[in-house]
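Shown here: the complex without one of its protein chains, the others still in place.
Entry: chain A
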Amino acid sequence: MAEKCQSKVFVESDSEQIDCAVCLQSCVHPTVLPCGHIFCYLCVKGLRRTTKMCAMCRHEFPDDLIENPTLLRPIESSLDAGFEDGHQWFYEGRNGWWQYDERTSKDIEEAFKRGNTTCDVSIAGKIYIVDFVEMEQKQKQNVLRSRRIKRDLSTIPKKGISGIRAAASSQTTEELETRLAMLNLFEPRDE
């Protein structure tokens, strides 16, 4: 499982699933660290909060990687994706709403559809209680830290997905290749 993460980056492999060595599931918004190892964006966020190192090789990585991540694929295709009725789950940030990442959103929707009043979700290594009565999410270990949540049309104006700004992700394939080449990670294929 983890072994696959050791491999270097192939920009073309859009459909290929990359396993994340932190959550042990397929990567959601695969994010490349300067050392070349790839994890979910939210797992990288969890690493930044705790060990501050790559989970595979223990190389430190810069803080601004969270603000300005090197994403393997742009988030555009996920931005307006919603459930069958065109809705999506959001949480409130400063001056706007963030869309939940796909995995969390799906978990929240399933609990909501089952008619639960709350559900627990694990985000970046922390457990949050999603409360459908108050329509807020709280940190389980610090319930005073809460944010409003809402279920709304997936097309509403939003800041981005789970901390990845919509604008930051609009890099072209060439830009991504340039960034990866700077890290010596992208090897152009022989024609």
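Here, a residue touches a chain if its C-beta (ideal position, glycine included) is under 8 Å from a C-beta of that chain, and two chains touch if they have at least 3 such contacts; residues count from 1.
Here, contacts and distances are computed from a predicted model.
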**Message:** Not counting the visible chains, the remaining one has a UniProt entry; which protein name from "Elongator complex protein 4", "ADP-ribosylation factor-like protein 3", "UBC core domain-containing protein" or "Trafficking protein particle complex subunit" does it give?
**Reply:** "UBC core domain-containing protein"
**Asked** Which listed residue (A:55, A:72, A:149 or A:164) would be found touching the missing chain in the intact complex?
**Response** A:55
**Asked** Of the residues in chain A, which ones touch the absent chain?
**Response** 2, 21-25, 43, 46-47, 49-51, 53, 55-56, 58, 119-122, 124-127, 140-141
